[in-house]
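Report on one structure; see the data block that follows.
Every protein chain except one is present and positioned as in the full complex.
For clarity, chains are labelled A and B in written order, and residue numbers in each chain start from 1.
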Amino acid sequence: MNISRRTLGLGATALSLPGLVQAQPATIKFGFTAALTGPFNEFGEGINRGAQIAVEECNKAGGINGRMVALAEVLDDQLVPDRAVQNLRRILDNREIVGLMCPSGSGPTLAIADMIQADGRPIINPQAQTPTIVYPNGLDKPPRPNLFSVSISNTVESEKLAAALAQYSRVGIVHESTGYGVTGAELVRQELVKRKPGMRVSVESYNQRAQDMTAQLVRVQRANAEAMLVIGLGADFAVIRRNMSRLNMNLALFGAAGAVTMPYIEGAGDLVAGTRAVNHAAFGRRPMHAAAAKFVDLYRAKFGTDRWYGQDAANPLISLAATVGSGYDCINLLIDAIRRAGSTNAAEIVRALDQTRDFAGATIEKISFTPQNHVALKLEDLGTYEMLKRGDRVVLELRD
Amino acid sequence: MNRLRALLSALVADWRLQALLVLALLLGAPQLSPGTVQIASFVLIAAIFAQSINLLTGLAGQISLGHAGFFGIGAYCTGVLVKTHGLDVTIGVPLAVLLAGVAGWLLSFPAKRVRDVYLAMMTLGFGMVFFEVVREWNSVTGGTMGLPGVPSAALRTLTILGIKVDGLAYFQLLLLITAATMLAVRNLTQSRIGRAFYAIHISEIAAGSIGIPAGATKQWAYALSGGLAGLAGALYAHLVGYLGPESFALPRSIEVLVIAIVGGLGSIAGQVLSATLFTFLPERLQVFAEWQFIAYGLILTFSLMLLPKGIGGLLFEAPRFIRPGARARAGALHADAAMLRPADQGAALEAERITMRFGGLVAVDDVSLRLEPGRITALVGPNGSGKSTLVNVITGIYRPSAGQVRFAGRDITGLADHQVAAAGVVRTFQDPRLVPHFTVRENLLLGAHRQLRHSGVAAVLALPSATAEEASQLALVEAVLALADLTAVADRPIDTLPYGTRRMAEVGRALLARPRVILLDEPAAGLSEPEMERLTQLIRDMKAMGLAILLIDHHMDFLADLVDDVVVLDSGRMIYRGDIAGMRGDAQVIAAYLGDEAAHA
Partner (left out) sequence: MMDDFFFSLLLAGISVGAVYALIALGLNLTFWTTKTMNFGQGSLMMLCAMLTVFLSSQGLAMALAVIGSLLVVAAFGVFIERWTVRPALQASGGSMGWVVSTLGFGIFLQGVAAKYFGSQAVAFPDVVFTAQDFVTVFGQYVSLQYLVVLAVAVALILALELFVRKTVWGQAVHAVSLDPELALVQGIPVRLLVLGSFMLSSALAGVAGVLIAQIGGTVDPAFGFDLVLLGFVAAVLGGMGSSMGALAGGLLVGILSKLVGGYVSTAAEHGIAFALLMLALALRPQGLFGRPEVSKA
C-alpha cells in the first residue's frame, strides 16, 4: 500500500546535500518549516518534495546567474503552532536565508504570519487557505507587504463554489470547525446571498474526526436543502457521505478542495459518484499547460507513481497540484524574483515579486502579483470536477 | 550515587550558586542566537507551567488533565486586555493570573468531591469545555481564527511601561520571573501551606485529625495552581503574539503533565531540567525525522520504569519541608513541653446516647461516655465491638445516626473532623497515619499546623515574622521529640523507621496539635517493652497537663496501672462502666472475653 518509503529516504539524502555546498558563499538559500512528520505530514512532505524538484531543476539549468540555490533550513513542526514559531525563529536567525515558504496549514501559518511580516524577508504561502494570512486587516485593505500566496484561497474557492451552487435556492453548508472551515462557510454564504438575494442557506459545523454527522445532516434535511456543500478534509467527507447513505439522503452534493483526495474517494467508495468538487483546474485539463506537464514529468521521474501521484502514470491525481505542485511554484517564484531583481536583498526581492507578471506556474497557469494583490489564484484557475464511476474505477471529469 | 545526590542537592540549594546561574544566564543570553534565546524563553514558560502541576499534583496530590485550560485563560485574558483594550502588560498579566486563579478556585468546588480517575476525568472535561468555549466565542477570542497581533517579543511589538522589549530583554525578564516563581514555590513547600498540601495528599482523614481542612486546602491548591498556570499562559501570550485555540487543547495539558511527572513530582530542580529536555527534545528529535514520533512515545513509555521518581528523584535527594532558616533560629530557642498545657482548664467531653448504623448494621448502640480533664478513660472490647467507630463519631469522621457529642458545653455533633480537632479534640489512629516521606520532625511540626497563623503571603515571601513563628513552634517540637525519645531519629524519614517509633511520633504529633481531649487508638500495639514504658510516661505527662484522655487498648497490664475509668463495649453496646478492678469481676465482661482476652486479664 505504500511504495513511496524508499524514495522518501532518497529525499532525505538529497536534503542533506546543501550542507555539503554550504562552504560556497555564493549559494542562494531558502528555508521553511512544515509538517514533515506526524499525523498531518501529507501536505508538509508534499511541499518539501515540490521545493526539492524546483531547486534541482534550477541548479541543473545553471542556477541563478551562476549561483546555486539550496534548501538550507528545512524544519519539521508537525503542524504544532508553537513549534512553527520556534522553527521560524531559527530560520530567520540564519541571515543567509533569503526567501521562505509558509508552513503546510492555516494554524501554524497564522502563528508565524506577524513574525515574518516584522522580519520583512519574502515568503510565499503554498497551502494555507485562510484569507487573513495574506490580508490581515480585511480583503479591501493592503496585503502583508512581504507575504504572497499561491494556495487555493478561501475567497476564490468560495466564489467558484457559489457559482456552482447558485442554481439552487436552498443550500446547506456543513463545515469543519477550524479556521479554514468557518471562514470558508461564511464566505460561500455571503457570496450566495449576494448572487441570489432570496437564497436560503443553513450552516452547520462539525469537529474534525467526528464519527457521526446525523445531527448536521438532519438539520440540513429539515431546511429542505436541494444541495449541500461540505468544507473539510477528505476522511471526514467520507464519513458524511456514508452517513447520508444511512439516512437515505439524496441531494446534490458539492465539496471544497478536500473532497478531491484519496481518503474521500476510497473511504466513500461507490458513493462518491455524482459528487462535484472544486480544485485546481490545471491537472484536469488535456493537454495540460506546459509548466504543469513539465512538473508532472519531473515528479514522476524523481518519485514515481506513489501515493501523491497516484497509480496512473498518464493521469496524476488532481490533488498532486495542491499537495506538491504548490511547493514547486513557491520556490520557482522566489527564484524568478531573485533573477529579475538581480539581488538577494529582501526589499528588492519583494519588489520583484510585486511585479511578477504572467509567470508560468505548474498549478496556476499565469501567476501575477501587484502591491495590492498578493493572491495568485484566479477564478479560472479552479475547476469543478464531477466524480464518475467508470467500470470499477472512479474518474474525475472537469466540468468547467 | 547517594553521595552524588547529596552533593547535587546541596549545590542546587545553595543560594550563591542559584544567583550565579541566574546572573550567568542574564549576562550570557546576548551571546546566544535569537532563536536559542526564544527556545530558552519557551523553556522558562514550560518550567513555570510545570510548577503549577507540581503544586497541585506533586504536593496536594490532585491530578489534572485540563491544565491547558488555566494556561489558556491566562493567555487570552492578557491577550484581550492588552491587544483589544490597550492596557499595559503590567496590568494585563496580573489580571490574567488572578482570573486563572479564580477559575482554579471555582473548579475546586466540584473537583474536591471526586478523586483519582474521576478527578482526572473531571479536569479533562474542564479542559475540553474551555477549548470548545474558546473556539465558539468569536467576539472575544477570535474563535477558530485565533487572536493575532498580541503585543509580543517575537513580533517586536511589546512595550512594558513605555519601554520597548525585544526577544532578549523579554527572556531576561522571564528569567527573573521564573527565578522568583521557583523561590516562591520552594518557600511555599517549606511552609505550613506546603506541609498541609502534602498532608491531604497522603491522607485527608489524618490531616483532618490534626485540624487541617481537606476541602479548604484543596481550594488553595487549585487557586494557586491555576494562578501559576495562568502566569505561564500570560507570559506565553506575550512571547508568541498569536493565540489560536489549537494551542490550548488536550495535547498541551498532556505535555505539561509529562514534564512534571518525568521531572519528578515534588522536585523543583527536576522539573526545570525536564522542561528544558522536553522543549528542546522535539527540535533535537528532528534528526530522527519520521522516527521522532516513535522515539517520543518510547521515552514516555519507559521513562517511569527507568526513573520511577523522575529526573528529580534520580539526581537529587527528596525535598524537605522545613525552611533551613527556621531550623537555625529554632536552635537558639528553648521551649518546655509544659508550654503545651492547655490555656483554659476544666472542659469535659460528653458523648450522649451515640448510635451509629451502617445500613442495617448497628456498629455503636446507644453508648454514652464522659471524658474529664486530668483523667484517663480506657475503652476496651473485642475486635469489632465498635471502639474505633465510636472514636470516629466523636472526632467527626462519621455523623452519628443518633445521639450528641458535646465539648466544653458546646454541641460538636456533626462538625467536620478538622473543626472537631480545632475545638481541641485530637485523635491518633489504629494504624499510624503519618506522612511517610516526611521526617519525624516534619511530621511533628505538621501537628502544630493550627498554631501557625502567618498569612500565605508571609509564607511565600518567607518574611521574618513567618520564620520566627515557625522557629518558635519548632522549638516546641524539639521539646516533644525529647519527651518521646525521638530526638535521635528526628531527621529520618518516617517510612525508614520501625513501627514503634512511628507510633510514638504519631502521639507526639497529636500532642503538638494542642489537644484538650486526646483519643489514642491502640497506641501500645506493636511497641517493645522500653517503648511501652516511654509511652506510659508520656500519657502520664499528658494527664498531668490536664488533658482528658481516652485510651483504646487490649493490653490489660498496660492499662491497669494507668487508667482511672474503664468503659467496655461488646457488639456496639456498653456492657460496663467503672474502675478496672470492678471490670475484672464483671460477669458480662468475662462472658464477652471468654477464651479470648480473659486469658490476659
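Basically, a residue touches a chain if its C-beta (ideal position, glycine included) is under 8 Å from a C-beta of that chain, and two chains touch if they have at least 3 such contacts.
Since the model is a prediction, treat every value here as computed from it, not as a measurement.
Interchain touches from the omitted chain, evaluated on the whole complex, reach A, B.
From the options A:T27, A:N94 or A:S245, the residue with contact to the chain not on display is A:S245.
Within the whole complex, the absent chain has one touching residue among A:Q216, A:T363 or A:T384, and that is A:Q216. Within the complete assembly, B:F126 is the residue of B:F49, B:F70 or B:F126 that touches the hidden chain. When the whole complex is considered, the residue among A:S104, A:S149 or A:S177 that touches the unshown chain is A:S177. The hidden chain makes contact, of the residues A:F148, A:Y206, A:F254 or A:F283, with A:Y206.
Touching the omitted chain from subunit A are residues 1-2, 4, 37-42, 177, 204-207, 209-212, 214-216, 218-219, 221-222, 234-235, 238-239, 242, 245-248, 262-263, 266-269, 271, 307. Residue-level contact of subunit B with the missing chain is found at 57, 63, 65, 109-110, 113-114, 116-118, 120-122, 124-126, 128-129, 132-133, 136, 205, 250, 254, 257-258, 261-262, 265, 290-305, 308-309, 388, 392, 397-398, 429.
We adopt the following convention: only the chains that are shown with their structure count from here on.
Annotation: 53 Å between the Cα-based centres of subunit A and subunit B. Within the complex formed with subunit A, the residues of subunit B that make contact are 33-35, 38-39, 42, 135, 143-146, 148-149, 154-157, 240-242, 244, 246-247, 251, 282-283, 286, 289-290, 292-293.
Looking at the complex, you find that subunit A touches subunit B at residues 8, 12, 36-38, 75-76, 78, 80-83, 85-87, 89-90, 92-93, 107, 110-115, 118, 130, 132, 136, 177-179, 181-183.
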